[in-house]
Every structure is written in C-alpha cells, then in structure tokens.
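Mind having a look at this structure? Questions to follow.
With one protein chain held back, the other chains of the complex are shown just where they sit.
Letters A, B, C and D mark the chains as written, and numbering starts fresh at 1 in each.
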Amino acid sequence: MKRDRMPYIPPAERATPDLDSGKYLLMWQGPQHPGITGNMSLRLVIEGDTVVDCETHVGYLHRGFEKLMERRSWMQNFPLVCRIAVPEPDFNEYCYAAALEELSGIQIPEKAVWLRTFSLELMRLASYLMWIGGQAGSFGHGTIIQWSATMRDYVLDLFEELTGGRIYHMYIIPGGVRGDVPAGYFKHVLEVMDTVQKNLDDIELVMYHNAVFKLRAEGLGYIPPDWIDRYGITGPNARAAGIKRDLRKDLGYLAYPQLEFQPVVGSKSDAFERARLRLQEMYQCIDLIRQCIDLMPKEGPFRAKTPNPLYWKVPAGETYVAAECTRGEYGFYVVSDGSEKPRRVAVRGPSYTHAVSVMERLVRGVNIADVAGLMVSLHTYPPEIER
Amino acid sequence: MDIKDFIAPFAVWKRAFEKPFTVKKPIDERPGAPRYRGFHINDAQKCIGCGTCEAICMNKAIDLVPAAGYAAKEGDSGLRPRVDYGRCCWCALCVDVCPSGSLGMSNEYVWIDSDPEVFRYTPGVEAKPWDGSPLGYRRAEGYRLLEEQRVEMPELDYKEAVQTFLELVRGYSRQQAEKEADRCVSCGVCIASCPAHMDIPGYINAVREGDMQNGLRLLYETNPFPEACGRICTHRCEEACAIGTGGDPVAIRWLKRYIADQVELADYGKVLPRAEADSGKKIAVVGAGPGGLSAAYYLALLGHSVTVFEKDSEAGGMLRYGIPEYRLPYPALDKDIGYIESLGVKIERGTAVGSAVALAELRSRFDAVYLSTGLPAAYSLEVPGDKHPRVLDGVAVLAAATRGEPLGLGKRVAVVGGGNVAMDAARTALRNGAAVDILYRRRKEDMPADPDEIREAIAEGASLVEKAIPLEVRDAAGAIAGKQALFVWNEARMVQKEDGKRPVPEAIPGAVHEDPYDSIIAAIGQGPDLSFIGEADRLELRRFKPVVDGFGRIAEAAAGAAAEPGAPASASPSKAAAVFAGGDLVNDRKDAISAIADGHHAAQGIDRWLDRKGS
Amino acid sequence: MNELAERLARRYDAEGWHEQRKDLASISIPALRVRDVLAWLRDEEGYKHLSFITAIDNIERGVFTLTYTVRNHDTKHSLMVHADIIRENPVVDSVHLLWEQAWTYQRELKEWFGIDCPGSPRKDEEFVLEGWDQLPMMRRDFDSLAYSNATYAERPGRVTHDPAAYMKAQLYPEADQ
Amino acid sequence: MSSKKIEMAPLANEGLPLEERALFCDVPPREYEPARGVIEDFYNWARSQSLWILGFGTGCGAIELRPLMTSRFDMYRFGIQPRATPRQSSVFVIGGYASVKTLKRIVRSYEQMMGPKFVVALGSCTINGGMYWDSYNTIKRIDQYIPVDTYITGCMPRPEALLAGFQELKKIIRAGRAEGQNLYARNFEWYKENQKKVIKDWNMPDYNW
Partner (left out) sequence: MDFSTFDEALDLAIGREAAAVQFYTDLLALASFAAQKSVLEEFRAMETGHVTMLTNIRMRGRIELSATAAVDLALARRLDAEDKATAVMSFQDILVSAIKKEERAGDLYADLAAAASVPEVKEIFQRLAAEESRHRRYFEELYESEISRDN
C-alpha cells in the first residue's frame, strides 16, 4: 500500500510538453480555487490525472513592501512589516526590530527578550494550528480544521489580550515590546495551552492515525536530503529529511539558548513525515511557552529608550537578521545609509524557495488530487514570496 | 498501516458530549479585549492639536482639521485629528506618540456602512457610541516613544554659585544639545506663543542636524539677541510646548543659546544677510535696549541708516543694567550688540533724549523715530516710611551692581516683591554676602518671576516669606537705631473674595511682624519715564503709554484740537517725522523677547511708512 | 574568519571585509567573479546554503550592489557577498546552476531592478507584476507615490492643516508680509 | 501603453483572439427587473437567507474567513457558506487591498457570478487605499472598479465584524436596496474604463460571462 510507487522524477531539465498535441490539458489551480494556499496560482499541465509540468505564479498579493519601506521612516515601517506574512506576522516584527536595534546599537531589556520569545512561540503555535487544518482539509479531511481553527482562535485571543490585536499584533516594537503582560495573563495562557494540547492529542488520533490521510500523504512529495542545500530548503521541510538544522539552536537568538529543547528531526522526508514533524513541533511550542512563563523575569522594564521616532536616523550599515519561523529561515536584510529612512529592506521568506523551485519540481508526476495536499505539506505562504 | 489507523479516529466520539466551541451570539458576546485596538477616542480638551499623530502616521490617515468649540490659542492650535478609516491600520503609533496622552483607542470594532464616504471622523469632537470607553488600547505604563525628561542643564553648584558672579548655567555640550533637540516633534505650536514668532522647530532641527550656521540664520530672522535670549528669555514657548503636555517641555531657550554659542562673532557675517542697498533714510532710535537695538538691526538690514540714543554709558538697557551677569555675562551681550553695531548702526551712548537732545529735534533731523525707552523708574513701596534711607529700589541696586559701584547692602536684606527684579536683587545681595528674605504679598505660585529664578534664588539661600503685606518702614530703636530700618509687615491669608478672580491676600488681624534689616529693597514694579514727550509733540498718550497702531506708530493728535493756542506752527505733526514706539513702554508683556518682537515689527512699519511717504 | 577574507582577497581580489556580528560578515568582490567566488565558497569553504539574492540601487554611485548571502551551516556563519555592477548596463553572471532556487531570485532582479542574468531560466517572464510598463520599480528613481497618485483614484475630500501655519492665520495674520 | 486611448464603443471583447470571442457573451449586463410586490419581497427574503460566498481570498482579509467558517463562529447557521465557483456564489468578499493583478481576477470572477450578486468590501484598504495608499501596485478604491454593497472597516476586521457586516448585507438585500449589480449594469462603460486604466495588459473579454 506504500505510496512510494508514485513516480519520482529524478532532477533533470524540464521537459516542455507539447500542448497542441492534444495529449495534455492545461489547467490553472488558483488564484480563485479552494485548493490553493492563499492567493496564488499553479499553472498545471496534466496528462490524464497526472501532473507533468507546473509553473508557480505569484504576485496577486504584491504590495511592494520593499519599495514602500524605502519611503517610510524607520519607526513608520514597524506597523508595515507585520503585513508581509499575514498568518505569521510576529517573525517580521522581530526580524525588523532586531535588525534596527543591531544597526542602532540598542540593547533591549531582559524582560523584552523573554516576551519576544514568548510571543514568537505563541505565534508559531497559532501558525501551525492554521496549517494543520489546511493539511487535513487538502486531503479531504474536514473535521480537523473545525478544531484547529478554534484552537488557533483561542491562541489569537491570547494575543488580543496581550497586544490588542488579533491578527496583526504590532507588539515587537524596535526597542523592546509594547507592554507588559496584563494581570492573570499567564494563568490564562496555561489554561489555553492545556486545551490545545488535549486537542492535539485528539488530532493525532483522528488525523495521523487515519488510514486515508496516511495513504495519501505517505510517499508524497519526497525531498531527497541532497536537495536541502541545493534548493535552499529550510525549516521542517529540511528537518524532515534528517537534516538537523534549526536557527533557534544555530543562531541562539533571543532567550532560546536558555530554553531546553532539541530540534525535531525526521527521516522519511515525505508529506506525512513533515506533517508528523510539525505536530511534534506544536507540542514543543507548548513546552517552550510553558518554559518561557517559568523563566521569564517578573519585573523590569520592557522597552529600551529609542530616539525620537519622527527623526530617528540609523547609522549607516547593513545587517541580515534571520529567525526560525514555522516554515524555516525568515530573514530581514536591512541597509541604512545613515538617513531617516531605510535604504533597502529585503525580506527572505522561506516560501520563496519552497513554493516555487521546490514545488514546481515536486509536483511533477503527482496526481492532480494531491497537488493541494503537497503544496500545504510544504507550508507555503504566498504573501512572503512576493512581498 | 496497522489496525490502529482504522480504529483510532473513532476514539474522539467521547468529545461528542462536551461543550461545543461555538459562540452563541458572536456579535454581542465578544467585546474586544481590554487592550483591544479599536476605534479612536480623543480627549479633545486635553489634546492641543500638535499633529504629532499625523506626523507618525505612515498611512496618512490623520488630518488636522479645525474643530467646533476649539479656537486657536496659545498652546492649542485649535485643530483636532481626524481619522480616515479608509487608511488607518490600527497600529496605534499615534496613541503611543501622542505627547499629551489625549489619544486612545476604544475596544469597539464594528463599523459597517454602505456609504464609503462616512468612515472619517474627528474623535472626541464628533460624538460616537464608543466615546469615553474605559476599555481599549492605551499607552502602557512606562512606555513612551518620546522622551519625557529633558536633558539636565549642567549648572554650578549653588553653594559655589552664590560666592561668585560666574554664569550659573553652563550650557549644553554638543551631545546634550543634540539629545535635547531630538525631543522636539516640530509641531510648531510654540511659534504663536513666542512674541517674536521665532522659527523654533526650524532652529531646533538645525541643532539636530548639527547645522549651526543655518540655525543662526534662522535665529536672526526674527531675533538679533540670540545670546541674550538664549539665557534670559521668559520662554513662553516652553509653556506651549507639546512635549510639555506630558513631560518636561523641550529646553528651547537652552538650544537657542547653544546655537549662538557655537558660532564665532567673526563668522556671523558669512552666514547672516546684509542690506542690499542704502535707502538714504535716517532713523533715530531712542533707547539701546533689546527693543531699540532690534529695531535698529532690522532697519539696518532694510538699508536705512540708524542712530541709537542711549542715556547710559553702555548699550543693552535692562539686559545690561537689570540682569545680573551670572545670568547674562557681559561678553555674551556684547556679542549680540557687537554684531548689530558691525552693520553700521551708530549708538550714541550717554545721550539722553529730553535733556541732551529734544524729541522735536530728532523728529526734524531724522525721517522716523522709534521710542523704546522701557520702564526705568521703580515704583515705590507706598507705605509710610518708604522714603527711609535704608529703603532702596531694586532696579537701582542692579544697575549699581553692573556699574561695579559699592552696594552697601549690609548683612540682612529684605527684598519686597515677587518678580524677576526681586529675584535678581535678592541673588545679587546673596552674592554680596547678605542674608536675604524675599517678602511677597501672595503665594509662591502667584509669583510673576520665572519659576527657574525662584527655584535658583531659594537654592542659593534666600528665604521666601509668602503672604507678607508691607505696612510700614520705621527707624529701628535701641542699639541698632540709625543703622537699620524696621520693616513692619502683616501676615495674610488668601481669600477668594469674588468668583472668577484670583484670590486676594487679606491681612490676618494681629499677625504683625517687625523685623530689622540693613536694607530693604523694593521691587514691586517699574514705570516709564515719559517726561521727554512734551505737549507740543502732540503724541497721543493714554495712562502713561503711547497709543500705537498695529505697526507701533504713535497716534498723533489732530492739529488744533489739542493744541494750545500759543504752540509754534513749525511743530505741526504732519511735517515732523512719525514716531513709533514699542517694548515695555507699550506692551503688556514687559519682557525682552516682546521688546525684540516690537522692534522687528516697528522696523517693518517704519519701512512701509517711509515707502508711502516717499511715493 | 579573517583567514577567509585573506583567501578571498588573494584569489578573487575581494576587499572591504566587515564583521557585522560574530556570525555575519560582508565582503565585496568584482562582479565578474561572482560565479567563481560563490562556487568556491560553496564547494571549498562550506557556504552551502544560499539565503537570498538581492540588490541595492546605489543610484548616487551609478551602480547596483548585488548581495548574495550564503551560510556555512557547520560554522553557523553567514557571509554577505557584494558585487557592484553599473546601472547603465546591469548584467551579471547567473548562479542558477549553483543553487536551484537562484533563478527565481534572478527573475526577481530582472523584474524589480532590470538586472539581467543571461542564461537564467524564465528570467524574462513576468514575476509578480502584470503589464508593467514603467521603470523597474525597485529603482530609486521610480517614484511609487507619484505613480500611485497618477494611476489610482483616491477618495476626495480630505484636507489637513499645519498647526503652525493655521495658528498664524488665526492668531497673528498681520505678520504675513 | 498607458497613453493608449481606450475606445469604448462598441465593446467587442477586443482582448480576445477571434476564435474565442464566440465563447463569451456579447451584450452588456442588464439591470435586474424586480418581480411584483410580495413576490419580490419573498425573493429578497430568500436571497438574504442564503449568502453564498465566493471562495476567493483576494487579500489578507481571507485569514479571518477561516475562523468564521469553522466551529467557533460557524457562519453556516446564519445561512452563509463558501462556494468554490463564481457560478454558485452570490456574495463576493473583497478581502482588503487588491493588487492590480488580483483586480483583474476580481473583475473576471465578479462578472462570472450569477445575479443577484453582492459585494462586501472589508478592511480600510478597500475604502481609501489603507496602508498601501502609496503603493504602485494596489488600487485605492475598489468602488471604482466594481460596485460595493457593504463596507466593513478595520485592519483586520474581526470575524464578529464580518458577521455583523453580513447581517447588515442581509438587511439591505431584504429591503431591496442592494443596488450593486444594477449600478454595474448602469455604469458599465465607466467601470470598464476605470478597469482598463489600471489593468494595463487587458487580455480578457469585456463581457466575462
């Protein structure tokens, strides 16, 4: 019953199917299509029900962030950056703020370090919860999203309580964070974590031990380990291939060196392995959140002083700050020419690689019904590709 | 694939009897969190319309619009922020940056309409259901985007300061000045409060940019006394400062001083403008104080030839003779005056108009005359015994100190009054080794003196006696007879006698004190000396003030109406030069910057008048 | 890491080594050696992972500065390799044979900056834009706001006031010359 | 291309190759003719009770649709559900900003929807450009390109606000005031002109149905 009989096409030059031959069908999946993540599209060439060629088309969400950021002052960019990756805004905020602080030589207080770590982990959990619903749904499994979307909503409630926003938190401001936790907040967090954990146990039973899901996901979208560096694959997609690589460990930013955790590593490198690995990472998130709450200093300032936001000039220089987001290496490359506005901000989203190069290659030979599942298993967010 | 993969999914049937996740009435049941960033609210009373919210808003979602019920006044632009919800991204940076803390957000989030034009409103002015919402986003405790504390000005130690006449305030270093300048948000609300309407955001920005030459140029556009004003200005601007609504106001005065201190006098000429052509007109200015010299400076820039008549032996007026050198060192003042003289302004020192030269003569010799004679005459205490030889007048004491004359104040000095003259006299007495009591009729908070001066005087060791009504000055009896005077005063309490007026000190019956002093310095107020204006000049005066028009020109009595039958026909006002007046003599503010503003304004008025007359 | 800088300088005339953090450095190389240097870094120095490729429009100097950021996963060190190419004729060697995702970045460079990487697959196809007929938009001389105002209608009826000017008009209009 | 004058009449699906033109309609949209009295009221009631949303997440607003259609907010109980194709949908939710590339798809999807159809625009970006007011790639006012029946402001509007918006839309439909598609029919040429002004590579039929 193994699905590894599904044809795996070895890396080779891309064949150009002759569309006029009548043998193939050209089909667009997206942008208006339920089986697509976000607003993007795949131009598929299919033969029978097998995909023979694929092109990823992006740009439907292109707002020109990198240009807009050159027009705005350093602090004005703070509300802008979180919009770059809608389901996971906090990583943008962190990378931008950290880059800005590094260039300006600002040390953030201990408490801010922990609150940032805490909110990034909470964000990671929410993002995975959103993903898991999509992954199950793309294989025709409608129940999981009913649960996970609600679980995610509970996490968003936590964000709302802490930051005042559900989707766009705008919490990790350059210099620290925007506020301390409200009274009784961590108690509420722990309650929600218990609820989510209980629900994840259910999900594991219903989804991961579901014959249909297993049958469809196992062997689908195999990424050979030697692709990892060749394609620049990062995050769970790389770890599922047995590559132990996690920026939280490797770079040791924020409070991660003080937290106890080991990157989750898989071996089979197929859609099911990636899904399994992400589930484990969700448990890990919950654990890290609990650790954060235990270790976080109770007192102390949460923000360092920064210059007047209207006239903040950042010393000339450049830096690249990366963080491990749910999809892999998320990074901000920031260049300052010493003026009140950034010279250049470039965003490196992991989906850039995963949804274009990797996706186009992996989808060849896949059954048309599995395209959506494969795409979700790569965990791609179009807004971070096109910015 | 094992059997578990078929069975396990059924395990969650147990959840079928648990409470469902579904919210029954989502719209009603779920208000935003207490910190939710919902629709804006604004305490329009607290808001001063500085527009910092507009400046920080990256979405250009905020407009400043005139709001009904809020007129422009000093310290309040009369504008209020109007939010366009077709732009807003609810980042709340406007709330974070708001200097006064008036902006906030409610936790309301539902606003639906079919008309896209309605999503704009002025929070706090246009009523909305969420007005006054206690919940919603507010700036967190201890979190501000703007620095609320000013950079502390390095000062001499007070114990040390009182021993010398060295300048107390040491001035900012470059780093301090740039840090302080960075606190400014360039809203410009202060400009209206400055009598001279200086371009305050402009020159603060020059400090921020480190461009001192541009800074100096901006200063001289409206004020040729930056060294002096940078030290002793009454800085009304700082009262209007937007940053001051939620913290210390920006140290505008010290920044002005910083700019002027950074540029050498020799370099002034390279930066500042000069007259383009000589107009051939001659103007007389009476009084070489800040007002007179300011008029002279701007007249000289317009190409007129200016002569300033000064009764004292040095120019500077009250800046020199009224303000002690520990507040305004003479070299700093000389720098300001020196630059004005370098433009060709002639100062006739020691030439009093009225005695050495008559006003009528000036009017015939010059094309226009500007009077800026100020308030040189101290008013007396007006209590029995106020002509006692130990009763001195504050202005005279300060002038004597400037001239370096021995003051002979003695060991114990009373200063009567609560104005800047009183403080300066007290601190001068302290520096002469006296123990000083400052007696003031009302409370400390009512004192008209600059709060800094009061603070410094007390820090230097003067003791402040509030609510002391002077009653009498008597000769002391006994051993100290003849050497000291007995100052009799009555303790008072403040009584609110009439609604809407300030409370009145009322003597407490029986609480009369008698204290012996070596000197009693009266500093209750000063008046003008107008004895040089004769009736034949036909200048209109009211209550010892010239009656002036918008440009400072003194109205002239119609020929014949007020003229005495025997007046000489040659003094007909239409033939003589117009007379302008300004400064303390005319305005109610009675400070250097107002005099400077008057001088600038009158220079423009004179120029226009000459134009009209010439054509 | 300075040894690496020396080797790069010796072999490829690299200069301007700058240590930004202990795990991040940058260096400039001649544009003609881009492919050589990156291949060497990948194969010999362990910088196997390409994080991203981007460019900076240094319009004042008349150049585009390309930035290739590569990471050595063993030493956890990232290196930003810079290369200047002239703005008039922006062409640089394609590195799509070194990394399989590079062609997407190069397609982006082509569309956003007009930088050509001959040989890079699909480089002339539209990437995120459709029917773009202006300057490549990431060039500094393309004015986003002006284009937006000229092209996309705005809801009318907004007006704002400068506090200082408004106060002047209200409180002391006579000072206006 | 921007300088190219757009000839408005007659609309002949110019963007298409000749052989494809036959696949599309060649008459402009018509205004809806209401039935008489009570019957139309009944229709409106029915329409308002079954809002079928086109499953097209055009912008970031799509992210709040997912909580809405799952158990916590459960919009199905209000008669609202997502549909995969425009042919089955009656409500188009514009999820915030629309880039030019997406606008083209929005226009096409909207025109393919069967009448009566309604548009809900959410987020401040749809009203006046939002935070992308100076972007070269996003339009500022969606009502220049397709008619909008209801706006929900916010960034993001919460699911509850969306629900409230749908309830408002229901009221409008029920009262027979949802004029969007009539507006489109009436001002069809104006809309087309606006659309063609920003969609520079117009390669689709003018009559997309």
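Here are a few things to note about the model shown:
Here is the rule we use: a residue touches a chain if its C-beta (ideal position, glycine included) is under 8 Å from a C-beta of that chain, and two chains touch if they have at least 3 such contacts.
Since we're looking at a predicted model, the values are computed, not measured.
Although it is not drawn, the missing chain touches B when the whole complex is taken into account.
Within the set B:P31, B:G101, B:G410 or B:G525, the residue that contacts the chain not displayed is B:G525. Although one chain is not drawn, the whole complex shows that of B:Y137, B:Y220, B:Y440 or B:F551 it is B:Y440 that touches it.
Among B:G38, B:P249 or B:G418, only B:G418 touches the chain left out of the display. The missing chain, though absent from the display, is touched by one residue of B:I533, B:V548 or B:L610; that residue is B:I533. Counting over the whole complex, chain B has residues 377, 379-380, 382-384, 386, 416-422, 440-441, 448-449, 469-471, 497-498, 504, 506-507, 523-525, 527-528, 530-535, 537, 539-544, 590 touching the chain that is not drawn.
Keep this in mind: only the chains that are shown with their structure count from here on.
With centres taken as mean Cα positions, chain D sits 59 Å from chain B. Rounded to a whole number, the gap between the C-alpha centres of chain A and chain C is 23 angstrom.
In chain B, the residues that touch at least two other chains are 21, 32, 58, 84, 86, 89-90, 116. Annotation for chain A: residues 59, 62, 64, 67-68, 71, 79-80, 83, 146-147, 150, 168 touch two or more other chains. Here chain B touches chain D in the complex through residues 20-23, 26-27, 30, 32, 58-61, 84-90, 109-116, 119, going by the rule given at the top. Every residue of chain A that touches chain C in the complex is listed here, in rising order: 11, 14, 58-59, 62, 64, 66-68, 70-71, 102, 227, 229-232, 234, 245, 250-251, 317-320, 322, 329, 331, 333, 335, 343-344, 346, 348, 352-353, 356-358, 361, 386.
Of all the residues in chain B, the ones that touch chain C in their complex are 49-51, 54, 62-66, 71-74, 77-79, 84, 86, 116-117, 120, 187-189, 191-192, 197, 201, 550, 601, 604.
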